[in-house]
Structure formats: structure tokens, C-alpha cells
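Removed: one protein chain of the complex. Kept in place: all other protein chains.
The letters A and B name the chains in turn, as written, and every chain counts its residues from 1.
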Amino acid sequence: MIGIVGWGSYVPAYRIKISTIAEQWGDDSAAIERGLLLREKTVPGVDEDTITIAVEAAKNALKRAQIDPKKIGALYIGSESHPYAVKPSGTLVIEAIGMGHDVHVADFEFACKAGAEAMFVSYSHVKSGNMEYSIGIGADTSQGAPGDALEYSASAGGSAFIFGKENVKAEVIGTHSYTSDTPDFWRREYMHYPRHGGRFTGEPAYFRHVLAAARALLEKSNHKPEDFAHAVFHMPNGKFPLKAGKILGFTDEQMKQGWVVNKMGNTYSGSSPTGLAAVLDVLKPGEKTFMVSFGSGAGSDSFIFQATDAITEAQGKAPKIHDMLDGKKIYLSYGQYAAYRKKIRYNDIV
Amino acid sequence: MANSQRYHREIGHRYRLEAQKFDSGYVTLARRYIDPTTGSKNYEDIRLSGEGTILSFTIIYIPAEAYSLEAPYPIAIIETDEGARLTVQVIDCDFKDVKIGARVKLVFRKIREEGHSGILNYGYKAILI
Partner (left out) sequence: MRDVAIIGIGMTKFGELWDQSIRDMFAEAGLKAIENAGIDKLDSMYVGAMSSGLYTEQEHIASVMADYIGQRGIPSARVESACASGSIAVRSAYMEVASGMGDIVLAGGVEKMWDADDGSMVLATAADQEFEAYVGVTFPGLYAMMATAYMDKYGLTREELAQVPIKNHRHGANNPKAQYPFEISLDTVLNASRVADPLRLMDCSPITDGAAAVILCPLERAHEFTDKPIKIRGLGAATGPIALHDHSDLTKIDAVKLAADRAYKMAGVTPDDIDFAEVHDCFSIAEVITAEELGFFGRGKAGKAIAEGQATYGGKIVINPSGGLKSKGHPVGATGVAQIIEAVEQLRGEAGKRQVENAKIGLTQNMGGSGGSSVVHILEAI
């Protein structure tokens, strides 16, 4: 049996309300909240970035896995906001969690599904017998341009998953990936903010790939929506995942637990992975969950996980994502937010 | 000005809180050859749990340039549960909650950047628990 041995998440303590951003730009706050189904989002502290988030998430995953980090053979971390353009984030994370030096590390990048990719590759290492354990992390502190629609949703956070074959808490039943060249959202080198194709990001991008990966997996694994206790879809805003789920035949009730976006925002590479983490926090032995990621450019990875008897004990061993999202919160003004996110041009020193 | 050479040597204690416990019971995060009070050279390698108590603190209003974006911020001297003493920035908190005797936990954070193009420096900071 191969699957998730430990999972963990981390979100910063800072928040900004959608209404605060709307007030700044003179947008209709109520309309935005209704249209995007978002209320507030997480903001990284001045001293936080993809690497620090990944470290905390990985430490939480280790708490649930209860294994010696030196047994993990590889670490993969996917993000759209790696702190360095050239120099891996993963190397810092292996040092911070004490994996030793005889490991394989790679950073991934594929818009919002870089985390799910890291998970897929880690799973494949264990499945192929290459390694005993491998960890896949999705973490981001991505930005939206000031005044752009993405500013309402782009947030910070991440989740980590340790894959193995011993003491599995959630078995991988099946996976499927669907990819095409679809330029719906991109950022050129040296540009500070990404750009996107407006409504083109919907049907031809998000929905095409999510639905294709989902349908293919459901068919080849012989599953129907009713077989699942929960379902998680990538959450660029509050509406898209609910609509995709509905088209496939999932209910709002099934999607509720993993639907963390309205209080977290879109943590990009951390989005569907964190939705999955929220589900694993409550999944009961024997129950199944469905998960589909989406990365612009574009592609989707779908997974089916089934909880084992070992999952219940592991759930309480690290903070649960909903507790973190509802726990300590420090709200920022737009000015503080702009300063933290370096949207303001500073003098040379900073 | 922590360049690559000086930075990479400190990774063990900065990322993993690797410390030493001498046979007198003296615990130090800073790597030493000799116990400064007993002269002993006998120690074992340990890792700090990261939990401790505030002994004293201040709020820094005028920082060195590399930290200017974070000011004002609290700095505290803490004693970890193992007995090691360190100086840390206290973050994600209300200043009024930073007190002598408050309990803290160390977390992994970015400490500073070497300007726009230099390396990033990481290490430990404290949150109130």
C-alpha cells in the first residue's frame, strides 16, 4: 500500500479583508465578495516566504508521520514564488527539517499546480521502489498586481505530504494528469506581477483541464462522485471549484471541508493541497476523497485517496488547517499590506 | 553583511537549533570548545526543543538598515527549557503581550536579505505561546 504517511500545513497569522482592498480601489466590496465568494486572505509577514512556510508545513507533516526525517529520500517543492530565481528553495527545507545530505531535491514550477506535481513525483518514487519515503510540498506567497482582480485572492500558505509505504494514513487509489499548452495566465521574466486572459481563464483553461483530468480518473478507476466523502478542486476563487464540482456531480456538502479559499484566499501551489489537508484532518477510516489541481499554462492532476485505520490517530498530532485559519489572526490595513508585500518602491537599501 | 562563506557555517544552529550540553549542565547554542565557567571540554550534541521563557526584552524603534522594514519590533533574551540563553526577535504579536516570564516558541523565518541581489539569510525567531 502506498500513500500519504504524514501531512501538514501552515498559514501566516496576518490577514487582510476583501473589503479593505475594495475600499482602497473604490470597488464594490459586497459585489466582489459575492462574485468571488471570498471574505479575507492570508498575508505573509515581512519575514515569511515560500521557504519558511514550507519548513513549517513539513515539520507538521513530520509530526503526523512520526518518522526520522533522515529516512526521507527526496524533497520536492512547488511554488510560483520561490524566493530565488536561481537557487533552490528545497535545499533550505532539507537542512531545516534535518533530512541529511544524501537526498534528492528539486524545485517545481507549473503555476498553481506545482505543489500537486511535487506530490505526484513523490508518490511515484515510492511506487517505483526508488525510495522509502519522499515529501512533496506546495507553498506560495504569490502576488496580484495592485488594483487587479487577482489582488483579492492571491495569498500565502502551503502544505506538505510525506509519501511512503509503511503506516500509510491515506492510500493513493489512482491518479491522472491532463496537460496542454494554454496561455491563460503567465509572468514573463523580470516582470513583477503576472498577467492573465480575463474570461479566457475560465472555460478554455480551468474548466477544460480540471474536468478532463477528473473525468478520466473517475472512468479509469471505476468511481462515481457518490463514492467520495469529500472532493477538493483547485481554488483560484470561491466560485470556480464549486462550479466544477457541480458539473461533475459532486455536492456542496462534499466540497465544503476542503473549500478553504474564502478565508484563506488562493495560495496558488498550496491551494488544492491545502484543501486536501483540510479533508485529511477529518477523514474517517475507509472514506475516500477526490482531489484535482489546476495550473495555468495549463494542466491538472487528479488523485483519489482512501483513509486507512491509522489516519484518526495522526489527525491530532499537528495543527489542523481550519484551526489555523480560524485561530490567531492579525488584520492589516491596505498600507501595511502594501508595505509587507513590497508593492511600494523603496530606496536602494531595502 | 553575512556573505555565503560566513552564512553557511551557521546553518546547523540557525536552522536546526543544534546546541551543546557540557558536563556541568551548561547549554550553549553558540558552538564552543570549552565550558567558560568550568574549563571542561566534555559535551554532548543536543538539539533545542525551541521552547523557552522571556528574561528581558525591548522594542527596537531604530534598527540597523537591513531590518528597517520590520521596525518597530520586540527583541527578547530568552532561556530555553534546556537552559540555553539566546537573543531573538519576537514576532506576530501585540507588543503589550511581550513580558518578562512570557512563554515563547522558536520558528523558522527569514532574518534579512543581503540587499537586492545578495543571498537570503534565514534563522530563528520567537512567537508567543
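Following the convention adopted for this analysis, contacts are C-beta pairs under 8 Å (C-beta built on N, C-alpha and C of every residue); 3 or more make two chains touch, one makes a residue touch a chain.
This one's a predicted model, so the numbers in the text were calculated from it and none came from an experiment.
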Contacts of the hidden chain among displayed chains: B
Touching residues (missing chain, whole complex) on chain B: 1-2, 6, 10, 29-30, 36, 55-67, 70, 72-73, 75-77, 85-89, 100, 111-112, 121, 123-125
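Operating definition for what follows: only the chains that are shown with their structure count from here on.
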Residue ranges of chain B in contact with chain A within the complex: 11, 15-16, 65, 68-70, 89, 91-92, 107-111, 115-116, 119-120, 122, 125
Residues of chain A touching chain B in the complex: 12-14, 45-49, 51-52, 55-56, 83-84, 87, 92, 95-96, 98, 328, 330, 339, 346, 348-350
